[in-house]
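Accompanying notes for the structure given below.
Now for chain A:
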Amino acid sequence: MNEQIDKELDRREFLARAGKAGISIAAAGIASYLLYDSTGPAASIEAQDPVTLPDFSVPQIPAQTMSVVKGYDRAKTVDKAIELLGGIERFVKLGETVAIKPNVAFASPPMLGATTRPELVAEVVRLCYSRAGAKQVYVTDNPINDPASCFALSGIGKAAGQAGAKVILPKDNFFKYTTLTGGKLIRNWPIFYEPFTKIDKLIGIAPVKHHHRSGASMTMKNWYGLLGGRRNIFHQDINTIIAELAMMVKPTLVILDGTQVMMTNGPTGGSISDLRRVDTLIASCDMVAADSYGCGLLGLKVTDLPYLTKAHEAGAGTTDFQSLKPILATVS
Partner candidate 1 sequence: MRIVQTRRISQVFFFTLFVWFCIVSTIGDKLWQLRGWPVNWFLQLDPLVAIGTILTTHKLYWPLLWALVVICATIILGRFFCSWVCPFGSIHHFAGFLGNRKKKAAEKIQLNKYRKAQCVKYFVLIVFLFMAAFPSVGATLQAGLLDPIPLVTRSFNLVLLPIADSSVNVTSVAGRFYESAWLIFAIFLTAVLLNLVIPRFYCRFICPLGAFFGVIDRFALWRIGKSQNECVNCRLCEKSCEGGCQPAGNMRVSECVLCFNCLDDCKHELVSYQTRPSLAGEETDPDISRRGFVLSLASGILAVPAVRLGNKLGSNWYHRVIRPPGALGEEQFLQRCIKCGQCMRVCPTNVIQPGGIDGGLENLWTPVLNNRIGSSGCQLNCVACGQVCPTSALRPIKLSEKLGIGEFADRGPIKLGTAFLDRPRCLPWAMDKPCIVCEENCPVSPKAIYTQECFNTVRDGIFTVKKATNDTVETVEDNLPLDKFATGDYYCFIEEGDERTKIVGNTENSIEISPGRQFEKIPAAGSKIQIQVRLQRPHIDIEKCIGCGVCEHECPVSGRKAVRVSAEGETRSTDRTLLLKG
Partner candidate 2 sequence: MGPARRRVRRPESAISFCLLAVLLFIGLGVFIKQSDFEMARFGINVATAELPLGESEESKDDQTALNSLVPTGFETLSKTGVYNPENLYEKINGKAPLYTESGFEKLSTQRYVSTADESLWAELYVYDMGTVKNAFSVYSVQRRAEAEPFGPMRFAYRTANALYLVHGKYYVELVGSTESAELFRAMAEVTRKIRANLTIDPNAGIAELALFPEEDFVAGSVKLYLVNAFGSEGLTDTFTARYKLDDETVAAFLSRRSDPQDAQAVAKGYYEFLINNGATSKQTAKKILEGKVVDFYGTTEIVFDTGPFVAGIHEAENQQAAEKLAERLLNKLREVINSANNE
């Protein structure tokens, strides 16, 4: 009797075990099927899910693409320049999130002109909040020197903070790989991407500077800050990379500050004697046009800066800024 019960128990135990074994084998088989890779890894280390920067530009309005304002007080000239293009309301809508990309490349004091002037950043932040009703304004850059020191010493961190903007410093996981369609250099390259995923509009603000490698650093060169990785390798072909940056980034507006122009020893300068007062500030929806105008402030012709023509030919803007009928004004 007992023996029979034992046998029955054994049989049940065995069946249960066999069932589990069967399930295990099936699971292993299904997993193998799902994970099966019949080709092996690919040659190039293409990034998984490359990213693309969004287009932040606003619709064009004829004859309201570029403005040039003469004057020394940057707060006033920038106000005027933006007003001439239709006011900040044209660019930033109520409740939108804005990122401002100043040139914070170096840990150097504002007066040397190697970085964007803090009062200029502060004024644009103010405009975004008070006039346009922006929800949030970020100020961000990926500098060459230590980011925290750069934002501190350039005065931009403090000025932006006081105006209510939030400074975003780069972190490793903010960088994602991108490939520029039609690009030769920006292929599978990490860019400073994360801050630009949560914004609606992008404004670039750059000073006019002499640059040893490229001739001049203005609004287009300012986007160099978006490149991650060993970006200094691009100095081997600086004109192409600047033109490609102009193709990759589509900002809402750029502001080119030629109030004090760094005429020599750029891009770092180091002495006030490197600077010259030119009292000109440009606001433009077309950065190629802005930089084409700006190179004149350095005493250069458009043809002196090959990247301008390259960017023009690639369709990123026009070097013939006159065709945009820039609006001129002077403030005292």
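In this text, a residue touches a chain if its C-beta (ideal position, glycine included) is under 8 Å from a C-beta of that chain, and two chains touch if they have at least 3 such contacts; residues count from 1.
Basis for inclusion: all candidates are chains of the complex that A comes from, given by their letters.
Note that the structure is a prediction, hence the values are computed from the model and not measured.
*Asks:* Just give the number of the candidate touching chain A here, out of 1 or 2, all from the same complex.
*Replies:* 1
*Asks:* Could you please specify the touching residues of chain A with respect to candidate 1 in the complex?
*Replies:* That would be residues 10, 13-14, 17-18, 20-21, 24-25, 28-29, 31-32, 35-41, 43, 45, 184-185, 188-189, 229-230, 233-234, 236-237 of chain A.
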